[in-house]
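Just one protein chain is left out here, and the rest sit where they should.
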Amino acid sequence: MRIELERRTAQSPVIEFLAPLLAIAAAVLIGGALLSAIGKSPEQAFFVYFVEPFSDAWSLQELAVKASPLILIASGLAFCYRANLWNIGAEGQFVIGGLVGGTIAVVTYGMDHALGGYWILPAMLIAGTLAGMLYAMIPAFLRVKVGASEILTSLMLVYIAEITLDYFVRGRLRDPKGFNFPQSVPFEDIARLPFLAEGERLHAGILFALAAVFLASFIFRRTLFGFDVKLVGSAPKAARFAGFSEGRLTFAVFAISGAAAGLAGVCEVAGQIGQLQPVISPGYGFSAIIVAFLGRLQPWGILCAGLVLSLTIIGGESAQIAMKVPLDMTRVFQGTLLMCVLAMDVFTRYRLRLIWRRSA
Amino acid sequence: MTLTMFELVLFTILTAATPLVIAAIGELVTERSGVLNLGVEGMMIAGAACAFAIAIVTGSTALGILAGMGAGMLLSSVFGVLVIFLAANQVATGLALTILGTGLAGLVGSGFIGLKREAALHLHIPFLSDVPLLGKLLFSHDLFVYLGWALVGGVAWFLNTSRSGLVLRAIGENHHSAHALGLPVRRVRFLAVLFGGACAGLAGAYLSLSYTPFWAPGMTAGRGWIALALVVFASWRPLYAFAGALLFGGATVLQLHAQAAALGIPGQLLTAMPYLATIVALVVLSMRRRRGSVAPASLGLSFMPER
Partner (left out) sequence: MNSPTDGKPVLVSMRGIVKRFGVFTANDHIDLDIRAGEAHALLGENGAGKSTLVKILYGLLEPTSGRIELNGVPVSLESPEAARAAGIGMVFQHFSLFENLTVAENIALVLPADEKLESVAARIEDLTARYGLKLEPYRPVWTLSAGERQRIEIARCLLQDPKLIVLDEPTSVLTPQEADALFSTLNLLRVEGRAILYISHKLDEVRRLCERATVLRGGKVVATCNPREESVRSMAAMMVGTHLVDLRAKPNEADGPARLSVDGLSLASEDLHGVSLKDISFAVRGGEVFGIAGIAGNGQDELFAALSGERLARRAGDVHIDGISVGREGINLRRQYGAAFVPEERNGHAAAPDFSLSENILLSRHATGEVTRGLSIDAAAAKSLARQIIESFDVRMSGDDPAARTLSGGNLQKFLVGREVSRTPCVLVLNQPTWGVDAAAAADIRQRLIDLSRQGAAVLVISQDLDELFEIADRMAVIHHGEVSAARLTREVTREDIGLLMAGERKESLHAH
């Protein structure tokens, strides 16, 4: 018997919709097998990962809080990946956005605020967004001007961003009254993202995520720029024939994805954390890559995928507490999920045929 | 600087370069066949964790090494099936491999944190190893270092003079032509991917069994990515990759010495040195090659024959 793949002549909407769901199912099965291999109960794990988070309002909010940065970053990354450009350094752009935005909060801490200080939060958001954008322009610039692989440079910049944050949090931005702990002063309320409801956990960051989904969806569907992004990714020579500049487009998509990641970073420090720490991201920038692919680079798909990935993060944390499953299980699951998504993607492009005999 | 100090620095450069050499040579063979495997970091760290775990459990360094290579090959085989037989996107699959490998390494290694082992045995040839300077540099390493050298020589010979090497290069150059001539494109690519995985696993085993004989999460510290950059830096040639690894090894050692010497440079800047150096190296290399590329022409492209 032999397996053959046959190119589909037309896309099948049913398969396109089913593929991510099948991928999730496959990843859950593989994850369950792995858990039982390390002596944990897959049934209990399934409950902890996928049922418990829906059981109370607190967890539901937590789900949204963790999904927001993922959705925001992934919406930006969708621009890059559609154009076949590989910004894999969103983690670094997130960190730099958080650092630069957070710095404003730290510097203005305890000052007598002009205008009641209402400018501080917007300034943080803008500065963080711009910082993430500029940081993402480095690999774009190196790719366009000297032809250096954006994959490797954007990834190296992640390490450098993390080290930079570490340096400042242990140095100039450290809280002088913080008993030498490597962290900044807690931000003042005026420098925090408002919560959507009094006494709850859900902060305004989710609004940015939703806005990003709307905006990306509009751009991809309706504008010449969205068309250009897809065209460069699908047939670069045809894009040149259409008169679109690949260099300009590279800058644009890196700028967009960097800005989104930077904004997510500043939202994280101004919303969730409330101060600067040596580590401000549990790997959002990398998980967002999975979100982008699981969502098939479609903004609305990314919205759903962000919630799924957020579920694995929260589930992973509770599984660590409830079942003593190492936190690395989350990574394993995420890696497996991405692999399954990519494998399933094949069936959207090819039809599987089983050949039972070799004809003479 | 005294002779012993100088000797020591050169010696440590050679050891620091070894994991980069081994991983880069493996990836070089993979890329020469036309496959870009970005999962080196993941395979390396999984190799490190498995090698250390098995070495502790069995007490055997040799079994540890085999386990490291096995882990790398296992992961690379998953990658190979996806990108070669299912034509999945190579960049994204490579990233998935890194995430998966890092996670698996954490799972495997979680029971072994804080344990220590004797480093792998170093060669000592009476008389030869005692020759000043050269004796220490050439004849008193552990077997990984020699393995790395042998890999460089072996792969250089394989690619440039052997028939199988010619077939591999031809497949990386143009898979349509290769297929039309009846060369087994997908089989050769799969083998090349497995070789890359074995090398990455071996490089990881070196880290946890010899370089720093313990397991720590994240201990590869981006060396897999640097190895990838080295392949580009070396223009896909084994001897250049060796030279590049020595340069990077040098950067690492300088950083350690500068940290020890307390020159007043922030530690973080020194830690960032290898990453900055990688970017600079990529930029310099790419600038030199503005006109055309020497990369294997089919690198990163899927091949799906019709039957």
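Observations on the structure shown:
In order of appearance the chains are A and B, and numbering begins at 1 in each one.
Everything below uses one rule, namely that a contact is a pair of C-beta atoms (placed from the backbone, for glycine too) under 8 Å apart; a residue touches a chain by one contact, two chains touch by 3 or more.
Please read these numbers as outputs of a predicted model, since none were measured by experiment.
Residue B:Ala170 is the one among B:Met43, B:Ile56, B:Val155 or B:Ala170 that touches the chain missing from this view.
Taking the complete complex into account, B:Ala297 is the one of B:Val57, B:Ala150, B:Leu239 or B:Ala297 that touches the chain left out. Set against the missing chain, the residues A:Tyr109, A:Phe214 or A:Phe227 yield one that touches it, A:Phe227.
Of the listed residues A:Leu21, A:Met111 or A:Ala238, the one in contact with the hidden chain in the full complex is A:Ala238. Contact residues of subunit A toward the unshown chain are 6, 9-10, 222-225, 227, 230-231, 234-235, 237-243, 358-360.
By the touch criterion stated above, the residues of subunit B touching the omitted chain are 163-164, 166-167, 169-170, 173-174, 176-183, 291-293, 297, 306-307.
Just so it is clear, only the chains that are shown with their structure count from here on.
Rounded to whole angstrom, the centroid-to-centroid distance between subunit A and subunit B, based on C-alpha atoms, equals 28 Å. Contact residues on subunit A toward subunit B in their complex (touch as defined above): 4-5, 7, 38, 81, 86, 88, 142, 146-149, 151-153, 155-157, 159-160, 163-164, 166-167, 171, 286, 289-290, 293, 326-336, 338-339, 342-343, 345-346, 349-350. Those residues of subunit B that touch subunit A in the shared complex are 38, 42, 78, 82, 86-89, 91-93, 95-107, 110, 217, 222, 225, 228-229, 232, 266, 268-269, 271-272, 275-276, 278-279, 282-283, 285-287, 289-290, 293, 304, 307.
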